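For this depiction, one protein chain was excluded, whereas all remaining protein chains were kept in their positions.
As written, the chains take the letters A, B and C, and residue 1 is the first residue of each chain.
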Amino acid sequence: MTVSDATARDDLRDTHLGDAELHARLTRTWRTGSGWIERLSSVDHKVVGRRYIITAFVFLCLGGLSAVAMRLQLARPEAKLLGPDLYNQLFTMHGTTMMFLFAVPVMEAFAVYLVPLMLGTRNIAFPRLNAFSYWVYLFGGIFLWASFMLKIGPDAGWFAYVPLSGPDYSPGKRVDVWAQMITFTEVSALAVAIEIIVTVFKQRAPGMTLDRIPLFVWSMLVMSFLIIFAMPAVMVASTMLILDRLVGTHFFNPAEGGDSLLWQHLFWFFGHPEVYIIFIPATGMVSSIIVAFARRPMFGQLPLVLSLIAVGFLSFGLWVHHMFTTGLPQLGASFFTASSMLIAVPNGIQIFCWLATLWDGRPVFKTPLLFVLGFFFIFVIGGLSGVMVASVPLDAQVHDTYFVVAHFHYVLIGGAVFPLIGAVYFWFPKITGRMMSERLGKWNFWLAFVGFNVAFFPMHILGVQGMPRRVYTYLPEMGWGPLNLLSSAGALILFISFVLLLINVITSLSRGRLAGDNPWDAGTLEWATTSPPAPYNFSRIPFVTHREPLWDNRERLPVVTGLSVDSREVVSGTLTEAYPELRESSPEPSIWPLLAAIAVAGTFLGSIFTPWAVVWGSIPVAITLTGWFWPKGTPEDEK
Amino acid sequence: MKRELTIALLFVLLLAGCEREDRPLRSDPVLNENREAIALATNSPGPTGPVEYKSGTRGEYEKVAFHVSQGKKLFTWYNCSGCHANGGGGSGPALMDDVWIYGSAIENIAASIREGRPNGMPSFRGKVPEDQIWQIAAYVRALGGFVSSDVASSRHDQIYAHEGEARLPSPSPRTSNQPGLAQPK
Amino acid sequence: MRFRLTLAAASILFFTRDCLASQSTLDPQGPQAEHLARLFWIFTGVCTFVWVAVMIVLLAALIRRKAERPDPLQLEPATERRSAAVVGGAVVATLLTVVALTALSYLSQRQLFAREKPAVTIKVTGLQWWWDVRYETDSPDQTVTTANEIYVPVGEPVTVKLAANDVIHSFWVPSLFGKQDLIPGQENEIQFKASRPGVYRGQCAEFCGWQHAHMGLLVVALPSPLFQQWMKLQSAPAAPPQDPIRKKGAEIFESKACIMCHTVRGTSAGSRVGPDLTHFGSRQSIASATLPMSRGNIAAWVVDPQGIKPGVNMPNVSIAPEELDPLVSYLAGLQ
Partner (left out) sequence: MKHRSVHDVSQLPTYGFGSISPIWWGTLGFVALEGTGFALAAGAYLYLWQVNGQWPIAAVPPNHWPGTAMLILLLASLWPNAMADRAARDEHLGRVRLWLIVMTVLGFVAVGIRFWEFAHLNVRWDSNAYGSITWFVLGLHAVHLITDLGDTVVLAALMFTRHVTGKRYSDVSDNAFYWYFVVASWVPLYAMLYGIPRL
């Protein structure tokens, strides 16, 4: 956008414009161009969010394939399909990909796409930072998988315990790749977290007081706070690891005053909240789907919000239960048993409120609800086995066995992936404008449900029968063969169910039934606009009168007027009451975020080989950031 | 579009895949049998210094981080420090200085380990498998500061007399890996 | 000799079971493990009950008949109040259950980790990928050093001191006690008892690299007198070979890479890099409880360790066909 036509534009407001005129002008102001540069410069939260979602699912496929490979290896005892070297890389890639490149990013992706829509605003706060964080995430993921293809795949586990991951026992660049990939993904995750928090705090539609914020948004808000307070821990840890490996520091070297448990403390101080960073957004999806298909507002909104916050706080008091077998003082350990079990209470409150909602509701059994019901079946098992591993003495037996593998797959796949797939079926119409096939959807659900349980339930038994985790094979005499074979078969069924999902998505994109604005007759604001939403989201900013605005106003949606239609403006309001304060201008598209991401990626890459890369890399980074923030004389900049 | 880009990039990198991170666990028995014939360098280096030999793939060991780190383990395990004191030198010559009586090329070092040298260096022919000899030789090269810093280790998990091989000073140009340049002090 | 017979019996016990010697938390062979198994079943029972209850409520909520509700916002206050009461009750119940389980867990913990004066104290050091085992005795001449197998007297408290020399490992014999990590720069300790004679298998439970999967160990519980005999036998140096074949084997052993890593007390082989082989032949298994002890397995192992356990630190050594039989006889004869 050059200065000349920027100044040429008058400051017209939406107050008295007709719908056609309004649409034309807002589209011209907010659209993303079709050229390559324009596409790469896009700062539209929907465009970036869509890229985020697709990329995250690509990494889900890669992580899933590595899991299938491992299950094939473990199907029979002493199989020679994969050697230990490749197997260790595979299980490291699986864990790293699923945690850092799929689970967290996909939740953030849905937040990036949906939160502004649910809040009735036109873009996320700091949209350029949003674009930047996507690019950094993409580069980080490509970096990790490219290294794997080059046989430089990390092989010390997604937890990279020192000293195994240290300079003496992990020669070469494998672990450096892992540690630097952490930096990539954490930078992007932290940036997105801040965008979401500010969007929720400042850009809610007028009238959306705290008690009218949708539960989905609440969950994303809590997730963002968890990210802000948890992820610095793993960045500090991975930086220390890189320094140990690159410039010979001694953070983790007992011989020189370091301590290998320091790594575990730092890693799990992040690692346990990480689980809730993944699970809490899923509860938001569950709430949205339950309200829409039980046909009534959520029972106990306030208790649900409070328990979300309680879970957030408690999740920082549990990390030591990953370290019960390291010989810590007994009393301290038992304190963490108490806190770990206590977190069952707020989670219980959530379950009970959802049940109460279904109890009084009129459930409509569409695919999204099926996945939520599957979530109940599976997640409750995972939660209860969590109570078992939280006990110090029991953990001494099941820790680092397949029992734990079963436990956290029940929690993460049951607790996060099932709601996520439900969310895909639920919001696909909004994102693409077309419905997904219900028939394929039902097949998808039942295969996933059966496949998952067949794959992971036997692992509980294998664990108590003494099968440790992270083994590339096992002796025939151990008698673990049959259950492992069963588990592998289940993994294949689960895999097929995801193939069905992919087919359903692809076919529905072109041949799906047209959705219309609000196919499920849901109550929240994202359903008030067209499907797919126009670049400007809402032709006029809604005025919120109820927790389920669309159920409250079925004829005419109350709106606020007076925003400019020729420059990008969003309404910014007070923290609690969302009372309008500013016509905040929202940044225009820019290529600089991409350039900055490239500069940052180059710096991270170089710093694997020499510490000086940080010094030299800071120059292009500084240049690109300056180019990013330097005003271009557009109305958005000058107001 | 992102996806295509990603996959394309991965594919290109795959084609360009380098072997430096390859970790051969099972040494080739054939290679083990036919030891590369390297004559002993003359005991008194003489004016031209020792002859430096070039050989096949084993010369590449010093480019592979895995081999260098294996060599480092074996150097400790086989008690090379008994005489060479972590490279500092004791009853045996130092391995971190610029003096390479029998040549600083990896082939010469491997030969010294395999065949032994006068005045105390025993022959490990038959006692140490061939590929391990080359791994140790690669590590000795690292001690001499000959291998690139992204291959050698940055520090040790135990207390060591010297810092990690990756950060040892490179040899002065006088004794860079050129035939006939190594002069005894 | 009675001792041999018992060992033979033990090995039979060891290999005629459907699986290798017991390695299951549900097959407890000592008081601690029994306590843990009981705790496991209590927790499992409670959790199953809770889960079934939740599922029943869910099912009921889905199938129960309800009047049509044209406007989703139109709720009956009475229903809301009833739901609130029920949910409140459920939360209280959850809290009580959690408190009860926490208390139970804490009491068991106190009991399980209580210490008494040990009859035997064993120092176990974890290495990639085997276990170095040393018995602490009063006089150094009776020190017993072995590897990958721990002999303990039945019914007496055994203290195991755990240390690591390279990376983190975890000592776990499910039939006797829970796991405890071996961490470089730190010493941990556990104490357990074996109730009855038998061979109990354990395995490293912390990922430690390539052969983590095959880093096993055996605990052999013997009646006290037999245990004392075993100690006496183990503390002695290796008997020098008599018959010519074993003599030749000894020469081969000492001329090859073997002596670079292994110790056979009473011979020139004195390196401490690999397992002590002084009484190798008297062991139940080889390659860290991976292969049963037999001449065939010994041969397979010395010829191609990298084929059996890729990445293991024992290298493939070129052994001529005619050298194999003497070498195996020598090793198998190290009683």
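Just so we're on the same page, a contact is a pair of C-beta atoms (placed from the backbone, for glycine too) under 8 Å apart; a residue touches a chain by one contact, two chains touch by 3 or more.
Quantities reported herein were computed from a predicted structural model and do not represent experimental measurements.
Undergrad: Using the touch definition from the top, which of A:122, A:173 or A:202 touches the missing chain?
TA: That would be A:202, which touches the missing chain.
Undergrad: Going by the contact rule already stated, which one of A:117, A:131, A:231 or A:505 would touch the omitted chain in the full complex?
TA: Final answer for the missing-chain contact: A:231.
Undergrad: Using the touch definition from the top, which of A:259, A:360 or A:477 touches the missing chain?
TA: Touches the omitted chain: A:259.
Undergrad: Sort through A:149, A:194 or A:534 and give me the one touching the missing partner chain.
TA: A:194
Undergrad: Which of these, A:40, A:79, A:243 or A:496, touches the one chain of the complex that we don't see?
TA: Considering the complete complex, A:243 is the one touching the chain left out.
Undergrad: Could you list which residues of subunit A touch the chain missing from the display?
TA: Given the touch definition above, subunit A has residues 13, 15, 125-126, 190, 193-194, 197-198, 201-203, 206, 228-229, 231-233, 235-236, 239-240, 243-244, 247-251, 253, 256-259, 262, 265-266, 269, 517, 528, 539-541, 543, 555-563, 569, 571-572, 575, 580-585, 622, 625-626, 629-631, 633, 637-639 touching the missing chain.
Definition applied: only the chains that are shown with their structure count from here on.
Undergrad: Graph of touching chains, which shape: line, ring, star, complete, other?
TA: Topology of touching chains reads as complete, every chain touching all others.
Undergrad: Is the C-beta contact count larger for B-C or for A-B?
TA: By number of C-beta pairs in contact, A-B is the larger.
Undergrad: Measure off the straight-line distance from the CA centroid of subunit B to the CA centroid of subunit C, and report it in whole Å.
TA: Computed from C-alpha means, the inter-chain centre distance equals 38 Å.
Undergrad: How big is the gap, in whole Å, between where the Cα atoms of subunit A centre and where those of subunit B centre?
TA: Their C-alpha centroids are separated by 46 Å.
Undergrad: Hey, what residues on subunit B touch two or more of the other chains?
TA: Those would be 23, 25, 157.
Undergrad: Hey, what residues on subunit C touch two or more of the other chains?
TA: Residues 166, 184, 210, 310-311 of subunit C each touch two or more of the other chains.
Undergrad: Touching residues of subunit B toward subunit A in the complex: what are they?
TA: So the residues of subunit B touching subunit A come out as 1-3, 6, 9-10, 13-14, 16-23, 25, 65-66, 68-69, 72, 149-151, 153-159, 163-164, 166-167.
Undergrad: What residues on subunit B touch subunit C, complex-wise?
TA: 23, 25-27, 29, 32-33, 73, 77-79, 126-129, 131-132, 157
Undergrad: Considering the complex alone, what residue numbers of subunit C touch subunit B?
TA: 166, 184, 210, 255-257, 259-261, 271, 273, 306-307, 310-311, 313, 315-318
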